[in-house]
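Got a structure here, written out as structure tokens. Questions coming.
Every protein chain of the complex appears in place save one, which is left out.
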Amino acid sequence: MDIFVDSAGPLLQALGTTIVMALIAGVGSLILGTFVTAARISPIPVLRALAFGYVQFFVNVPLLVLLILAVFVLPDAGIIGPLAPTAVIVLALYEAAYVAEAIRSGVNTVGSGQVEASRALGLTLGQSLRYVIIPQSVRAAVQPLGNVMIALTMNTALAAAVGVVELTAAANKLNLVQAQPILIFSVAGLVYMALALVIGLGTGKIERRVAIKR
Amino acid sequence: MSTTTKPSGARPAVSLYDEPGPRTRRNIRIWSVVTFVLLGAAIAAALVQFASHGQLDADKWAPFLQWSIWEYLLVGLWGTAQAAALVAVLGGIFGVILALGRLSNVRVIRWLSTGYIEIARTVPVLLLIYVMLFGLPQLGINFPLLWKLVIPLTIANAAAFAEIVRAGILGLPAGQAEAALSLGMSRGQATRYVVLPQAIRFASPSLVTQLVSLIKDTSLGYIVSFTELLYRGQVLSSFNHLLIQTFVVVTLIYLVFNGSLSTLASRLRTRPSTRTLADPGEPVGVPVTDPRPTTVA
Partner (left out) sequence: MFRSRKARRLAVPLIALTAVIGLAACSGGDAAVPGGDSSADTSLDSVYKNAVVAKAADILPDSTMARIKERGKLIVAEALDAPLLSQQDPSNPDNVEGFDADLAKLLAIYILGEPNVEIVPPASETREALLANGTVDVVFNTYTITEERAEQVAFAGPYLQSGLAVAVLSDNDDIKGIDDLGGKQVIVGANTPAVTAVPEEQPTATLVSFATDPQAIQALTQGRGDAYVQDFTLLASDAASNDKIKVVGQPFTTESYGIGLKHGDDDFKAFVNDWLLKIQKDGSWAAVWDATLGAAVESETPDAPEIGSVPGS
């Protein structure tokens, strides 16, 4: 266990990077995903098509390939940025597609009576989305959204492949010197487990509070 | 204004907004054109930049005209597909069992299912793969290569499938189960014939997404040295020194393969009619016939 104590500084810093990345990408993906879902049920055909194309692209291409594209291919198309922000943006874009899908299954569960009632009350499309449809969809989709957030946390590890120093990269570096993969990666795995557990418990709590009783 | 009528056989659609009047339709058209133009300009700019860096040169793309290169990559894709199919079937079955277990009345079953789901959801798949690679062989258990990848993915994905199915079951109106029970069905029959089919249909967008996500997870197969698409792409790029071109091609292969799966699956599920808010994947409320301004008396 001394090997962990010796490199506690860099390890904790890397863990901090992981948590910050997960938080920023998580919030970003939630916001973006909600907008994408809204675009898909809007009356403008172009927006619907764009939202559809967006989700199809990011859902069908592996994250690692996307990261490689963003870090190595885009610069030759004129878009270049520092590594960590690029990774966070790609992660948020990627998970937003999954958020959009999760909220979409939530929309399926909103009764048609709700829509009829909101129109009868004279709400515009924007208002009915904002006050009636989306809130209920999100409440119904808490569990899938929790899954997406956990997957996002695990996916921050892929940023190591494009040079970001987060927990997995730090564990790799430690192992290069110490050559004890089972111990090092088990501990790293347990840390990820702990993070996911926190998210899972939080999701469960939120679900119990906002679940719609039918 | 009102529910639009469709030819018999299609679902009744409930529209979220009034049928677009002339001014709205004009605005929609204007915005559509503007969006197209902006998008086109952005793509053109990117291509110009690309060309200026020499990435569109013919000789950089010429290697991809060789069938042997495509065969190399497609064999990798076949490996991906095999592993993913196994995990989907095994994980799906296991997932449904877990979801039912978690909703069971028997406390022990509920605890066991919940415990498994919570743990399997939070253990990184990478860690499970390492256990298969290092831990078990030390105990004398050495699985064939394919199973070293499939078993960890199944363990993790079964939990994900279970959660999705559970969300679908919980989202079903309680009246369905009550009606089934009042018809004299046992709980088991009610679950099997009424609740599960509808729940799975509700949750099918998420299920298909999970399937595609699982296909992408097979790229972790490189840890166990399993021949799959991403790894073969990396080997190819180190052989031909054409990183950009190789990964653009790999992206396209993934898009086509996974995209056709998603399309196939979504076509399968839109056939049965369900009476709820019309599937937002379809244009909501857009009338089938040419909308003419209706005069309201």
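Just a few scattered comments:
Chains here go by letter, A and B, matching the order in which they are written, and residues are numbered from 1 within each.
Just so it is clear, a contact is a pair of C-beta atoms (placed from the backbone, for glycine too) under 8 Å apart; a residue touches a chain by one contact, two chains touch by 3 or more.
Keep in mind that this is a model prediction, so the values were computed, not measured.
Seen in the complete assembly, the chain not on display touches A, B. Only one residue from A:A49, A:L83, A:L197 or A:I212 touches the chain missing from this view: A:L83. Among the residues B:S113, B:T154, B:S237 or B:S262, only B:S237 touches the chain that is left out of the figure. Interface residues of chain A with the unshown chain, by the touch rule above, are 68, 71-72, 75-76, 80, 83, 160-163, 169, 172-173, 175-182, 185.
Within the entire complex, the positions of chain B that touch the omitted partner chain are 66, 68-69, 72-73, 75, 133-134, 137-138, 142, 222-223, 225, 231-232, 234-241, 243-244.
As a convention for this text, only the chains that are shown with their structure count from here on.
Inter-chain spacing, taken between the CA centroids of chain A and chain B, is 15 Å.
Chain B meets chain A in the complex at residues 14-18, 20, 24, 28, 31-32, 35-36, 45-47, 49-50, 53, 55, 118-119, 121-127, 130, 134-135, 160, 163-164, 166-168, 170-171, 173-174, 202-203, 205-206, 209, 212-213, 216, 219, 230, 233, 243-244, 247-248, 250-251, 254-255, 257-259, 262, 275-281, 283-286.
For chain A in complex with chain B, the touching residues are 37, 40-41, 43-48, 50, 52, 56-57, 59-65, 68-69, 72-73, 76-79, 98, 101-102, 104-112, 114-116, 119, 124-125, 128-129, 133, 140-141, 143-144, 147, 150-151, 154, 157, 181-182, 185-186, 188-189, 192-193, 196-197, 200, 211, 214.
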